[in-house]
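The complex is shown incomplete by one protein chain, all other protein chains being positioned as in the whole.
Then we have subunit A:
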Amino acid sequence: MTGPQLFVDAWDPSYGASFEATPGGPVAPSSTQVDTDVELPAVDWRAIGPRAGVAAPHVVLLVDGVRRIDASVWTAEEDGASYPGIAASYAAGVVRCDLERGAAELAGARVGRGLFTASPSAQEVTCGQVRYPVHRVGGSGELSKLPAAVQAPLTALEVAVSDAARTDGDLLVVDGPLRARRQLPRTLGYIKTQHSQYLDARLTAVVTGLGSGQRSPVFRLGTAWGGWSWYLRLPVAVGAPWAGIVRLECSPDLEPQDAIALADLSLVTLPRFASSPYKDPRAPQNLVPIAGLERRLRGMLGDARLLHRALTMASRSGGIR
């Protein structure tokens, strides 16, 4: 019952670590083992256009999650020690784009909240109808490490909502690498920003030379989470070498020809979802349904100022136990 006292930082939490990835091309060359001879021999690498006879699936599901730090807190332990913590809200949702019917709808969304801290004695926070259960973080729990801790429950939430919305013959597009979601069938990981350069200079030139609506051949990444992967250029005005390039991946458990089929499917499906630059600062990679979904999810997180105020009030009145 009697946990450590909590203090809500008066600073706006957004002055902490940023969640947003910086856009741009890959910076660091990767030492990952890459098998480039899966679809075409490396010497024959060239841009691949849409394959005749492949049609976009009728139903495309897109999954995404958003997270936000509602407040930074400090605990005052009985022994005089102090741990930082963050009260975060996160939400995951899935958009069901029925291209045949011309209707995009929110097929499911869930909101979670948590108090992420390494404090051994922290208790859950309740302010009004909002509850922040404790997610205990291992290790020293520095403030800069805490935001990354939100990713795990968010991914779990994403898997949960996407499972609920699946139907036969659909295609699930997951925002970010597949990682733990590789077991999901007919699923693509969609990586907007390229941090690592997996290919050598000659093959990279093939990638940067892709035209709009073309893809690179499928290759295999040898990382722990690796799998089949390929690059794709979304419709974009002529620009920087990496403009409009996204990397896609699918489960490494698939046969090579299944992976190539998925790659062909992605080429006829994804370009129509590309966003326009004047509407979205992350265009064209930030897909239109994802942008819409993120707006809805942010709305579901609740008003940040209201929650910050509620947390502050709760910490003063002892609502944080």
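FYI, contacts are C-beta pairs under 8 Å (C-beta built on N, C-alpha and C of every residue); 3 or more make two chains touch, one makes a residue touch a chain; residues count from 1.
One rule holds for everything that comes next: contacts and distances are computed from a predicted model.
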| note | Looking only at "Phosphate-binding protein", "TonB-linked SusC/RagA family outer membrane protein", "Protein translocase subunit SecD" or "ATPase", the name UniProt gives the absent chain is "ATPase"
| request: Could you tell me which of A:103, A:201 or A:237 touches the chain that is not displayed? | output: A:103
| So which of A:45, A:116, A:242 or A:273 would be touching the chain we can't see? | A:273
| note | Among listed residues A:259, A:288 or A:301, the absent chain is touched only by A:288
| Which residue from A:8, A:48, A:69 or A:95 sits in contact with the chain not drawn here? | A:95
| request: Tell me where the left-out chain touches subunit A, residue by residue. | output: 95, 97-99, 101-106, 272-273, 279, 287-289, 291-293, 295-296
